[in-house]
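The complex appears here minus one protein chain, its other protein chains still in place.
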Amino acid sequence: MKEFLQTVIAYRYETAAMILFGIGFINLLLQKNLLRKVMAFNVMDSSVFLFLAAQGYIEGRIAPIIVNNDLSATTYINPIPSGLVLTGIVVSVSVSAFFLALILRLYKKYHTIEFDEIMTLAKKEAE
Amino acid sequence: MMGAALSIGPALLFSEVSASGGMLPWYQNIPFFSIFLLMIAGIVMPLFRKGKGGFCLAMGVSLLVAAMSAVLLVKLSANGERFTYMMGHYPAPWGNEIAAGPLEALLALMFSLIEALALLGGRKDAASDILEPKQSLFYLMMCELQAAMLALTYTNDIFTAYVFIEISTLAACSIVMARDTAKTIVATIRYLVISLLGSGLFLIGVVMLYCITGHLLIPQLGEKIAELVATGTYTEPLTIVAGLLFIGVAIKCALFRFTRGFRLRTAARRRPRARCFPAWCSRGISYCWSSSFTRCSPLSSSAR
Amino acid sequence: MFECLLLLSLILCAIFALTQKRLLMVAIIYMAYSLVMTVIWAMLQSPDLAITEAAVGAGVTGILFFVTLKKIHALKGTKDE
Partner (left out) sequence: MGKKFLSKFENWLNGEEMPLRERHVRSLHRKKHVQAEPLPEDVRINRFIHLYHVSAVLVAVCLVGVLLYTVFHLPLFGSPNNPASNEVAQRYIEQGLAETGAVNAVAGMILDYRAFDTFGESNVLFLAICSVIVLLLRDQNNIVVEEDVQEKHEREIEKANEDIILKRIAFLIVPCILLFGMYVVLNGHLSPGGGFSGGSIMGGGLILFAASYGAARVKLFFNMRTFRTITTTALLCYALSKAYSFFTGANGLESHIPLGTPGAILSAGLILILDICVGFVVACTMYGFYAFISRGEL
């Protein structure tokens, strides 16, 4: 038990990220409210970014912005994860804006944002 | 599937031509130009007020790309050549790169022809179903979708693949909802949610793979994974990563069923043929990805 | 220690954000989540990410959520209703 706790604390960022990923995933599957689905998607994506950024961190080193002409790689953390996360954040913002626009259009038509109600209404309309 | 991919793997790895030093043979610039032509066509598309100009531009560019891919296919299949092309001034483990061989050229030709046919077939429907000011935006989506498919075909970098998968998702969603009725929007939301699940799993797979190997380019990944498998380190994470990547891509590839059925059943009145394109694309992603998995065959061997 | 506290609050924020009844609370707690994330990224020595997350997660995404809520008439108890 104690060993397990020590492992969890050693891998605290990764553990938290994976739990957040699970929370986002399950809510994306189960929530009927479309706005909450968007939230869940955002939580899921940012948990992956947290995981990635934690992988680039190295104990006792500083951000990769060159100071005092110190060019040795042992002074700075790994810059690659930061760059990848930056790209990923843009993608997730774009997707959530698109999702919100879709929700607005559906609301204009059906006056609800509960997905199962929308499906029922759509089916009724088709018949 | 992984096993089948493994068996054709070595056959695809023909001679690698290094790209350093001096001008390249002219035909090696074709993949780069075809991707950028499509993207630039997409970027200037909103300047067209009417659908006709957009249609002409999209059609012209996709025919041009098809012709270029055909030339590339002829050139490469003559001697089974395979080359990599640096995107920038820096060689492989540091910069992005794209790679092309006969198979990639064939796929690119196929995509361009399908796109051209879809544009031609869907032209009348698009003109009648989509409002005039939005038609050029529809053709923009078609251009960007094709650019994303070509980039997915040629790319040699797994994170670039993620970005272009997202581009293809957004563009395909916009094409699905182009008719702008309530039914198409409901279909789009279902498509989007499922594809977000898929891309989330794919992203986490890419990230874990990066943590284990420290590389993002597929050839280096392949070498590193072969080394890891040989030394027996990180075997469990590797297996799980392979599973995650596979499930993510599989969810994205099987997508077309989610929209097709709904559209056929409720909106079968008259459907623009252009909208079959996303379906073809998600099939295409699977072909691309099975081809790129073959390039780092150790990954597929660890999946067994 | 402080890191663990931040991570715990992150998880709590996520759970609360997704279980709240009122959509307004969902949006507000999501913004708090983004803010905690910003602090964590600053502690992980990635200032680029911290700036971006503060501007995007707590700023623009939050505003977009509020505007959407206003459009779908979910802001009960405010002057708009």
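Going by the order they are written in, the chains are A, B and C; count residues from 1 in each one.
By definition in this document, a contact is a pair of C-beta atoms (placed from the backbone, for glycine too) under 8 Å apart; a residue touches a chain by one contact, two chains touch by 3 or more.
All values reported here derive from a predicted model rather than from experimental measurement.
**Student:** From the listed residues B:61, B:110, B:141 or B:245, report the one that touches the chain absent from this view.
**Tutor:** B:141
**Student:** Which candidate, B:100, B:149, B:208 or B:245, sits in contact with the chain we can't see?
**Tutor:** Touching the chain that is not displayed is residue B:208.
**Student:** If you put the missing chain back, which residues of chain B would it touch?
**Tutor:** That gives, for chain B, the contact residues 19-24, 28-29, 32, 36, 39-40, 42-44, 46-47, 85-90, 93-96, 131, 133-134, 137-138, 140-141, 144, 147, 151, 155, 157, 159-160, 163-164, 166-167, 170-171, 173-174, 177-178, 180, 185, 190, 204, 208, 210-215, 224, 234, 236-237, 240-241, 254, 257-258, 260-262, 265.
**Student:** So which bits of chain A touch the chain we can't see?
**Tutor:** The list for chain A reads 7, 10-15, 18-19, 21-22, 25-26, 29-30, 54-59, 61, 63-66, 71-74, 76, 78-84, 86-87, 89-91, 93-95, 97-98, 100-102, 104-105, 108, 119.
**Student:** Provide the residue numbers of chain C that touch the chain removed from this figure.
**Tutor:** Touching the missing chain: residues 46-48, 50-52, 55-56, 59-60, 63-64, 67-68, 70-71, 79-80.
We adopt the following convention: only the chains that are shown with their structure count from here on.
**Student:** Is the C-beta contact count larger for A-C or for A-B?
**Tutor:** Pair with the higher count of C-beta contacts: A-C.
**Student:** How far is the middle of chain B from the middle of chain C, if each middle is the mean of its Cα atoms, in Å?
**Tutor:** 33
**Student:** Between chain A and chain C, what is the separation of their C-alpha centroids in Å?
**Tutor:** 12
**Student:** Using mean CA coordinates as chain centres, what's the gap between chain A and chain B in Å?
**Tutor:** Taking the mean C-alpha position of each chain, the two centres sit 23 Å apart.
**Student:** Identify all positions of chain A at which a residue touches two or more other chains, and write them in rising order.
**Tutor:** 24, 81, 103
**Student:** Specify, in ascending order, the residues of chain B that touch 2 or more different other chains.
**Tutor:** Within chain B, no residue contacts more than one other chain.
**Student:** Where on chain A is chain B touching in the complex?
**Tutor:** Per the touch definition, chain A meets chain B at residues 21, 24-25, 28-29, 34, 37, 41, 44-45, 48, 51-52, 55, 80-81, 84, 87-88, 91, 94-95, 98-99, 102-103, 105-106, 109-110, 115, 118-119, 122, 125-126.
**Student:** What residues on chain C touch chain A, complex-wise?
**Tutor:** That would be residues 3-4, 7-8, 10-11, 14-15, 17-18, 23, 26, 30, 33-34, 37, 40-41, 44-49, 52-53, 56-57, 60-61, 64-65, 68-69, 71-72 of chain C.
**Student:** What residues of chain B sit close enough to touch chain A in their complex?
**Tutor:** Touching chain A from chain B are residues 159, 163, 166, 169-170, 173, 177, 182-183, 185-186, 188-189, 192-193, 196-197, 200, 203-204, 207, 210-211, 216, 265-266.
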